[in-house]
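Removed: one protein chain of the complex. Kept in place: all other protein chains.
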Amino acid sequence: MSTVEEVVAQDPVVARPPRLLARMMRQPQAKLGMVLTLVVMFLALAGPLLTPWLTGHTSTEFTGRPFTDIGIFGTDNLGRDVFSRFLDGGLRLIVYAALATALGMVVGVAVGMTAAYSGGRVDALIMRGNDVLLALPQLVFALLAITVLGPQGWVLVVVIGITHAPRIARVTRSATAAVITEDYIRASEMYAVPKWKILLTEVLPNITGPLMVELGLRMTYSIGFVAALSFLGLGMQPPTADWGLMINESRIALVVQPWGVLLPVAAIAVLTVGTNLLTDSLARASADMNVGNKK
Amino acid sequence: MIAKMITKRLLVSLVILFVVSLLVFVATLLLPGDPAQAILGQQATPERLEALREQMNLNDPVWVRYFTWIGGLFTGNLGYSAASGGPVTALLSDRIQASLVLMGLAALISIPVGIVVGTFSALKRGRAFDHAATGTTLVLASLPEFVIGIGLVALFSTSVFKILPSVTMAPPGEAVWNYPVQLVLPTITLVLVVTPYIVRMMRGTMLEVMNSGFVEMARLKGVPERQVVLRHAVPHALAPVAQVIAIQLAWMAGGVVVIEFLFRYPGIGQALVDAVNNRDVQVVQAISILIAAAYIVVNLLADLVGILTNPKLRTEKAS
Amino acid sequence: MALGLGLLLTACGSSEIAVLQAPTGEPVRGGTLRVGLAGGGAADSLDPHSPVSTTDIARVVNLYESLLYRDENFELKPLLALAATPDATARVWTVDLRPGVKFHDGRTVTARDVASTFARVTNPDDPKSGAAALSVLDKVEVVDELTVRFRLNTPTATFDDSLGQYALGIVPEDFDVANPVGTGPFKASSFDPGRQSVFVRNDAYWREHEPHLDELVILNFSDDDAMLNALLSTQVDAIGQIPLALLEVIAADPRISILNSETGAWLPFTMRIDKAPFDDVRVRQAFRLAVDREQMIEQVLSGNGSVANDLYAPFDPGYAKHLPQRTQDIEKSKSLLAEAGYPDGLDIELVTAPIQAGAVEAAQVFAQQAKAAGIRVKIRRVDTTTFFGDDYLSWTFAQDFWYTRNFLPQVNSSSLPTSPFNETHWDDPEFLALVQEAATEVDEAKRNALISRAQEIEFERGGYIIWGYPNQADAYQKYVAGLIPNKTGLALSGFEFRRAWIGVSK
């Protein structure tokens, strides 16, 4: 379950998912998604450990001239072993994506629930602020931020997290809005349960469905986003071995030496498809679960 | 009533645009490095630097610069490109065209395709077509745009078939659309990125609507199925889908950057990346604002569509 | 991907007549040459005296001509001048102009034009890029129609070198960029900044039979990919400076010829000798010893370059050939570091930017090599603008790029406390003395001796790590003839398209 659980683990707010996850895993496409995700996850996590002895080279040493087919998958633009770099290049991508997603979720959920619950001016204010952030496309935002602050890891995480937040906030808000009309919220109001407690104990458990779906979705996007930034040369910096960066460095020679591009592209594709399959089945699961609740 | 709603929307949009402009301006202020230096390069003598700084009124206080700039926005004068010294508008005009052509093509293809495919897989729920459609869209929806792009390139222009150009290379000064074959891959990429969302949304809403009371009623009235779909169901599904389409179009405004970069497409996306590297502050500002404006306008339109297609709102007075 | 389009055309043999033999024999007159060059942008200009981008240079070289110029072997040759001769003190230089040379508008070049040209370049209000090297120039006297006398404030034995800058094209007194009149082999016919410029043959050109071409088109390209594709799809006939890593691939195309020129251009690492850790000469030596120059050339230039010995100006007659080639010596490097107080290595940040093909790559390779010596390099990649921004010339450990120059001019621009780009903050009294003496030494032999002694000092304690001289590789269609290797580091035989001709009709 690594993705989901790992991701869930990062997200303190998702309280009691087991039933949901159980329903999710019942679907074949969830199983497929799990397999795909796990495969890439394994590659990414174990890769760094495997590199030297599996390929005989570290990800930075030189094995020949650039863009030759020395080694299993040839060499890259600096004559380094493509396969070694590939094995070494997934970890950061995934970690950064996960962190960014977690950040976005925490901020977004907090903001969204507050907005929906307090309503009125606060709500309006927060949501307008949201719209402002949303009016700058994520990439433009990232471009600006990264050129201002430089392409350090934390900048990536924060930028992506921040750009996710308003989108997550929207979802959270509407989910919350749907829940707070329910009488059990009014009931706890009646018993003067503190507002924060209402949000945490009454509202949150009832929006985990949409939230986890959003979580999966954002995770998928984050992966693509981190990779895309590296691909634009604004993400990971050389000589780091990173899938996005590999694509950026090797694409000029796609004809001569396609592996430098195709391996990472394939990995990213499989990973995102995997996570998205999981997310999708999660969505279905939570959907028919809510049906269950409504009787 | 409705007029009020619309004007309210408009005002809100304007405010947002204003705040965004502030954001962009501040952000570009923070860009490290001296634009003047950036333009003149390392051979520049202090005298020339100073002269240029003066000419770009980099020496004015910040707020003055902001207002000269914002004022320019309204007079359609986006300032002078630091890099070229020429007016930004002139610099961007044909790039904007190029981007619009690309996005327009993509939209033209993906919207109808999305709606039709979505509707069909909803009607053919659970059948082969539906499974195929949902499967494909799910996969496509999960792929980052540049992955799709590179995939296509590898497939159609380098590794498997070698039938399509992988980069746009209009001889300088010529419009991109004089070389349609070069537009194919970028367009397809955009379409493949955008369509899945439309399909999925259309399918979802159609399924909902087809289960709704009034569709059942229409059937029980003996209305022929195709009329039920075309007259009762589809119109209802369109409103929410319009939202998604708007979001997708808006997304294109930003997402096109990566794709243009990938295909060397001479649009605003690439211009933005270049400008950021050249510290061409004016251009960065202009493009960011442009994209933001486009985004806001599209969303506004979606809202308006929503308002106008909703009889409840349209006839507020009557009731 | 870059070559996608190209290979496609190769694959399904495009409709063009693929010429597989380079044309031989007498040059054919006529035809258009379309040249693609990367770089340049909306800031391009036809100003003869402040070329910035490569495309600017290419245009300037073909529109205008300076008094002297550097030929393909980097030798100083007369161009609009017949000779430039110093007096005994090297304070006064007399230049005899080539008679009968005509501007594009038909007027004859006179001494007055030369004077006004130099006035324009050194105009204190708006000094042009050539001005830096002319700081010694006091005034320009018109002796007669065809003789000019340059009076200098300090004796300069190599003033002729300054006169040989391509950015010193001679223009008429009443010159105006709007009407770019020069004496070059081509006349400007249209110019679209950042896009392309079209030049036509200057029929009144003073060289016999040249130029061969009717028309010269210079196209800007935003990047290598596009440029390569343009060449391979025969949208251009020749392109300047291709990525060395792809040299072999491109060469493999039967329709394409490669022009692979050795140069004296250099891509150094710059260590600020007045800042820790580099204020300790042993650290500088340690760093120099940590470099595996052969591997640098292999990885960064795919082998297309020549090993350097931490010295610039390899083509200078005074170049210190006698010095032993420095090679990687990790042990020595380590011990030096230990002596300098870094027994267990040190961490250092290397600022790099894509300022030139191979720069960022070189940084990565260095980082990898230096590990062995316990030098832990953190690469900080910035973009070109930031690199040349406020901190330029004050980075502790960075890189730079220089075209081929001879020793003294190079020193003037980068290795004197007074020079505009002294990036290593090099200020060595002994070195300084030698250089000043050499600058005024009119006797060539003596001067060369001084120069090589100065280079010994540079070799001992200099702040540059100069690992190699990258080749300049250009590619062109087989049907293009007349282009020859050129050491100046300028692409496509120094942009001397007067020599070029089209073998067969396309």
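In order of appearance the chains are A, B and C, and numbering begins at 1 in each one.
Here is the rule we use: contacts are C-beta pairs under 8 Å (C-beta built on N, C-alpha and C of every residue); 3 or more make two chains touch, one makes a residue touch a chain.
Throughout what follows, contacts and distances are computed from a predicted model.
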Request  = Using the UniProt record as the reference, specify the protein name of the hidden chain from among "ABC transporter", "NADH-quinone oxidoreductase subunit M", "Membrane bound protein complex subunit mbxM" or "Acetyl-S-ACP:malonate ACP transferase".
outcome  = "ABC transporter"
Inquiry  = In the complete complex, the chain left out here touches which of the visible ones?
reply    = A, B
Note = Cross-chain touch to the chain not pictured, restricted to B:Leu108, B:Val181 or B:Met217, is B:Met217
Key: Touch list for chain B against the chain that is not drawn   = 211-214, 216-225, 227, 231-232, 235-236, 309-312, 315, 318-319
Remark   = In the full complex, chain A touches the hidden chain through residues 16, 182-184, 186-193, 201-202, 205-206, 292-295
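We take it that only the chains that are shown with their structure count from here on.
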Message = By the document's touch definition, which label belongs to this structure's chain graph: line, ring, star, complete, or other?
response = complete
Note = Nearest to the mean of all protein Cα atoms is the Cα centre of chain B
Inquiry  = If you average the CA coordinates per chain, which chain's centre is most distant from that of chain B?
reply    = C
Message = Distance between chain A and chain C based on Cα centroids, please, to the nearest Å.
response = 47
Query = Roughly how far is chain B from chain C, going centre to centre by Cα mean, in whole Å?
reply = 43
Chain B residues counted as touching two or more neighbouring chains = 32, 150, 153-154, 158, 166, 276
Query = Among the residues of chain A, which are close enough to touch at least two other chains?
reply = 147, 251, 254-255, 261
Request  = Would you mind writing out the residues of chain C in touch with chain A in their complex?
outcome  = 1-4, 7, 224-225, 243, 245-246, 249, 295, 298-300, 302-303, 360-361, 363-365, 367-368, 379-383
Request  = Mind listing the chain A positions that touch chain C in their complex?
outcome  = 60-62, 65-67, 77-79, 147, 150-151, 237-239, 251-256, 261
Note = Per the touch rule above, chain B residues touching chain C in the complex are 32-34, 37-43, 45, 47-48, 51, 81, 83-86, 91, 150, 153-154, 157-158, 162-163, 165-167, 169, 171-173, 264, 266, 270, 274, 276-279
